[in-house]
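Got a structure here, written out as structure tokens. Questions coming.
Complex shown without one protein chain; remaining protein chains in place.
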Amino acid sequence: MDPTDPRTHDLGFARVDVDRAARTGDPEVVLGQGKRPEQVVALLRTLHERHPDRMVLATRLGPEALDLVAGELPDAHVDEVARAATLGPPPAPRGRVLVVAAGTSDAPVAAEAALSVAAHGAGVARIDDVGVAGLHRLLAVRDELAAADALVVVAGMEGALPSVVGGLVGVPLVAVPTSIGYGASLGGVSALLGMLNSCAPGIGVVNIDNGYGAGVLAARIARQSAR
Amino acid sequence: MDPTDPRTHDLGFARVDVDRAARTGDPEVVLGQGKRPEQVVALLRTLHERHPDRMVLATRLGPEALDLVAGELPDAHVDEVARAATLGPPPAPRGRVLVVAAGTSDAPVAAEAALSVAAHGAGVARIDDVGVAGLHRLLAVRDELAAADALVVVAGMEGALPSVVGGLVGVPLVAVPTSIGYGASLGGVSALLGMLNSCAPGIGVVNIDNGYGAGVLAARIARQSAR
Amino acid sequence: MDPTDPRTHDLGFARVDVDRAARTGDPEVVLGQGKRPEQVVALLRTLHERHPDRMVLATRLGPEALDLVAGELPDAHVDEVARAATLGPPPAPRGRVLVVAAGTSDAPVAAEAALSVAAHGAGVARIDDVGVAGLHRLLAVRDELAAADALVVVAGMEGALPSVVGGLVGVPLVAVPTSIGYGASLGGVSALLGMLNSCAPGIGVVNIDNGYGAGVLAARIARQSAR
Amino acid sequence: MDPTDPRTHDLGFARVDVDRAARTGDPEVVLGQGKRPEQVVALLRTLHERHPDRMVLATRLGPEALDLVAGELPDAHVDEVARAATLGPPPAPRGRVLVVAAGTSDAPVAAEAALSVAAHGAGVARIDDVGVAGLHRLLAVRDELAAADALVVVAGMEGALPSVVGGLVGVPLVAVPTSIGYGASLGGVSALLGMLNSCAPGIGVVNIDNGYGAGVLAARIARQSAR
Amino acid sequence: MDPTDPRTHDLGFARVDVDRAARTGDPEVVLGQGKRPEQVVALLRTLHERHPDRMVLATRLGPEALDLVAGELPDAHVDEVARAATLGPPPAPRGRVLVVAAGTSDAPVAAEAALSVAAHGAGVARIDDVGVAGLHRLLAVRDELAAADALVVVAGMEGALPSVVGGLVGVPLVAVPTSIGYGASLGGVSALLGMLNSCAPGIGVVNIDNGYGAGVLAARIARQSAR
Amino acid sequence: MDPTDPRTHDLGFARVDVDRAARTGDPEVVLGQGKRPEQVVALLRTLHERHPDRMVLATRLGPEALDLVAGELPDAHVDEVARAATLGPPPAPRGRVLVVAAGTSDAPVAAEAALSVAAHGAGVARIDDVGVAGLHRLLAVRDELAAADALVVVAGMEGALPSVVGGLVGVPLVAVPTSIGYGASLGGVSALLGMLNSCAPGIGVVNIDNGYGAGVLAARIARQSAR
Amino acid sequence: MDPTDPRTHDLGFARVDVDRAARTGDPEVVLGQGKRPEQVVALLRTLHERHPDRMVLATRLGPEALDLVAGELPDAHVDEVARAATLGPPPAPRGRVLVVAAGTSDAPVAAEAALSVAAHGAGVARIDDVGVAGLHRLLAVRDELAAADALVVVAGMEGALPSVVGGLVGVPLVAVPTSIGYGASLGGVSALLGMLNSCAPGIGVVNIDNGYGAGVLAARIARQSAR
Partner (left out) sequence: MDPTDPRTHDLGFARVDVDRAARTGDPEVVLGQGKRPEQVVALLRTLHERHPDRMVLATRLGPEALDLVAGELPDAHVDEVARAATLGPPPAPRGRVLVVAAGTSDAPVAAEAALSVAAHGAGVARIDDVGVAGLHRLLAVRDELAAADALVVVAGMEGALPSVVGGLVGVPLVAVPTSIGYGASLGGVSALLGMLNSCAPGIGVVNIDNGYGAGVLAARIARQSAR
């Protein structure tokens, strides 16, 4: 491998894909899980140096990583609820994403999704705690749902919210199952299966608790809807 | 074993539990699956002889069994959609059960549930095709839902209908997942998991496609609600 | 969304469904899992203010939440075995639910079920430690089982108790699998499957360890049986 | 329920949601699975009468249903590979979707996706047989991938194609796992899991073999990208 | 491999383990599943020639294999219910096994178990249709259960019968789950899990529908109990 | 329930089945899992008082329970490897059980099995570390295997040892899968499935890590083999 | 895509990867599953034209495809047991692979593996019916096992054979689980799990029934061992 290939940047423990923004329009993101705090800091710093004009993102950070980022990178923005950090100015938002969550316990995943939307260049708003057991809360926001360029719908337990939202409006919808629940929720698998089997069409599903992936997809949809 | 025990009736291939009505208030029912058509006929006939005043029921009958029952037991009522047959007069209905189904493909299970309710002594009505992707259909029947003594809610795919119904009314609710779906529906397991993880409380779930079991439970609830 | 909608009450982190009692006859309940102790206290207080005449309930509370509730809400009743707390006077009981548990290790789930029954307006009694490996203990209480308006049957491991009880009496039966067991119990999935496949009809099953949901369903059945 | 409600149309066996186009921009589609051929014909005819200006679609049709549609509805277009039929003129296409398939055996699902895109108002093109074991075939079409408004990527077996495509371009991507494979493919579950766990972000996944759902989502994305 | 090794006998398509009786006390048995009818006949004939004094057994025979065995081996005994055939005189029975089955649909597995017991040298009796939903039928045979040297207990659905029997008597018990059931019975997996998690100790479980394996184990226990 | 029923003994938190020895020949055993240390001590003491002449057993004890038993019941014997404790003199051994384990990590389960055999009245010996990857170790003990009245065979990972032992000797064999392994061992499920699908007949399987259940079954077989 | 790219050959329904031999040393193989018989014939013919000097292979052919190949391609060799066909002369064999199978029912998979080895340029021999329940059959061929350059070990049910072989010799071993079995064999998943969890190291596992994949890997190992 050619260490001078400008498309990669070798940190010793990692080979940063600095070419990704050229290929896909979005820079690489640091997945904090399984990485040591100092690796997170080094990766964030490297990505920031390569993309000084555009916010870079690190997700799935534990308390130690959040602390070290705050200490070592004073310009970083740390989001405790989303368990994430960013560095650099956000891109100008194009289009508008609405992040909808079923319950208060889904807040961390919804926050990660919203932050990821912003970091990937779309506008974002949130509506929380509109689970299907209280339909009037959801029906009250129908117009807001219909006005978005893309929806991110976050729910645990039986994961029914995307089906109901997808029957109300025809906006492109990204569904995020969460691991909220117990027993037969099987760590989020029940919500995941519910969303995959939705009787409403036009729903794309991401991995359990994957607010980040949902945010990227929704941002890409919203951005090009606004072009 | 004492072959003269009046609580059982030995047919050679089966030992009919003729005491069940005394213990539980309901006679034994013939589960047709895995039985030969002539066994179904013999069991129906025996149960009818022991319970001449009360409809007896056979479920999960294949085409051959339905035909043989119709031929051998001219007084039997055969329900092709429910894949079931009854013999004898229905009990006087007490209370009222509403059977609600999400899609047209759920009709066989809903029919089995409704027939089982009637055979177990409660009144029954049905509302079909009110899936969660078209909420206005469901909201239009909210008063009917609230007026029942018990609800049987039948749905396949993601199985979200019980959650939405359970958030609209506080009537005792029996949920029946069906095997309608494909791929990640896993033969009805996804709908089953969805119902078990419902965010609305007060929902009891039965086995996949088990309209019979749901009908028995709903009838028992409705009967005693009317006493 | 209209923040002045009287049907919801916005706490910032949660949107309380204060309309639920009007729709379903029962107020919303605080599911403590995944919520911070101070959120539990705030939610309990809000629900109590909206329903001062009727006991409100919080379940799945960890030790910290139980402590904070006891400290912050001196009028609350804390049930350490059920890992739950209530605030406000219990509704006058209508009808009678019997909670039956297979083993001593099932006590927390049985306690949660019993407390939920009481909070939802039905009378309640308990019978513990009557597993199927000692049938004489169960047969000795057959008359008590038959006299109830609804049964909640709690069991872990192979989950056979509902089948045996359901063969003894025809009372509406809510079965609760517990996560008690090891190895092939798969965290309660085996007990759940056993209950769903019961050869006795008329059994509604709830999620693993879901004493609360079982209590709500049983209370609703018992209440209307007594009207 | 009000039978004169203009938002539903009661066929006896089904309650057609003719209001869906008003809510979501797209008319209801007939899911042929589990329906009798004459039901399929009646539903297609009803939907066509309500939406004479816009193609309506029936999917998952068996040979008998395809034959009956061809016989009873001479104006219908029958697509044998996609196992689907349409009636009425296609909407004017807005935006452009590219349907990419890994192997020749994935053709039926890719064809269903492409037909669904067209019926939902977007332009569509296909690239087949570009599995990851022959990367040069995929790299040769990189520019075509990048030029689309939305991608539908269809693959069975290990389902790796979306990961590779998602690393090459940043176009919104809908991934469809297929049931092609054997043994540990578990009827498409392995491909589904592969796509959900993709290391490339921005991928929304639909149910196994669900070309229809993928087509609807991709068409919605492409349509609004062209507005 | 030495083709003259007296411990194996090469049939071209199979290498018969004629030494097995010397090692384990029991000759090899022909598992018919996956073998062609003429292979079954050849294997039965070979085993009979090597063990002329002792019944040899073929199990899991389809209709064609049963017919060919009957035609080609006139001395064979064909058991249509057990889907099995034997050749040669049964060993003198030592000890006594009781085969207990929960439902009439379990008869084929119970019959295979009983035949296997007899072929492996123990006496055998059967009690059928004593499922746990009718306890009086089981309690009526308690003395018979206690008098056996070994029990084979056969049940499908929730598989609760071994738990109840194992709580009534302390006889060595071999439990056989069957594939009888539907939906969440998962082809017998639920019954299997139920038996493995039994709250009664002293139960050994075999594969789903494996009457043969249970019969061998029970016969070995009974034989040595009588020595 | 009659609190004076001599067949049960009410401890407040538990109803001890003191009649079990009369029914099954063996007293009840304390399953420590899910019980508090002081409950374990109280149950052991009660069982000992009812069965002063016969060792009683408590299994699955955590470090705190082991310590409290040692402190509160000085006559108890504590087995740290087996995580178990006994109280009272062992019954005179009848027959002989051999406990065979595949690896050193299986020692706790093998120890629990051996202790359970002794507590249930049979003689016991152990052979450890004879996994199938080193067949000479197993072949060297073939005569010892053949001389036992019953075998308990303990193995984790692929669980192949019972198949190999069951092909060497015809002794009744109880197989115990253990949770030793990682990744695709799925907490012992792979070993369990391996044992259930053994190509050697005559093997009864118990739950994962259930040395106790295996010991009871093996002891019952050995005891009656010696009568 | 450039239709003149010499690395692919477009058949209309498929894009043949004729460059594969240059990249990997082996030509593409036709996987018959999911393809129509005439597609199989066209693909075999095309591959043969591109590789006239080297045998090309089609696997997983149904009876119709086997017949059409025999009729349309008279020079093809059809292997009914392996359900496969070849066209063209076999490569000169380098190195030696031994294919070992546990039972007679595993013959189709073993035959596919052996044919694949030959088509990929290594010598091959077979040993059948050496299951672990008759160890003497396996021990008798230990020297043959040790002399091979690579082993393919085929087994269904518990899949224990690779563990035992892998403990006897240190030859590179490719394990193939088969779908032979019933009940808890879960269509070969149990054998697959057994092989993945083998206590003997140095075993690579392929998909259930994937004799082809195992043959390719073993041939590559054997070929380079002989260079």
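For clarity, chains are labelled A, B, C, D, E, F and G in written order, and residue numbers in each chain start from 1.
Here is the rule we go by: a contact is a pair of C-beta atoms (placed from the backbone, for glycine too) under 8 Å apart; a residue touches a chain by one contact, two chains touch by 3 or more.
Computed from a predicted model, the values in this text were never measured in an experiment.
For the chain left out of this panel, the touching residue among D:D17, D:E112 or D:E158 is D:E158. Only one residue in the set A:S105, A:S179 or A:S198 touches the chain that does not appear here, and it is A:S179.
Across the entire complex, the residue among D:V56, D:V69 or D:A102 in touch with the chain not shown is D:A102. Residues touching the missing chain, restricted to chain D, are 102-103, 131-135, 139, 157-160, 163-164, 166-168, 181, 183-186, 189-191, 193-200 (touch as defined at the top).
Chain G meets the missing chain through residues 20, 23-26, 29, 149, 166-175, 192, 196-198, 201-207, 212-214, 216-217, 220-221, 224-225, 227.
Residues of chain F that touch the chain left out of view are 104-105, 107, 127-130, 133-134, 136-137, 140-141, 144, 180, 182-185.
Heads up, the rule we're going with is that only the chains that are shown with their structure count from here on.
Matching D-G against the pairs in E-F, B-D or A-D identifies B-D as its interface repeat (over half of contact pairs the same by residue number).
If you average the Cα atoms of chain A and of chain F, the two centres end up 50 Å apart. Touching two or more other chains at once are residues 20, 133-134, 166-168, 183-185, 189, 192, 196-198, 207 of chain E.
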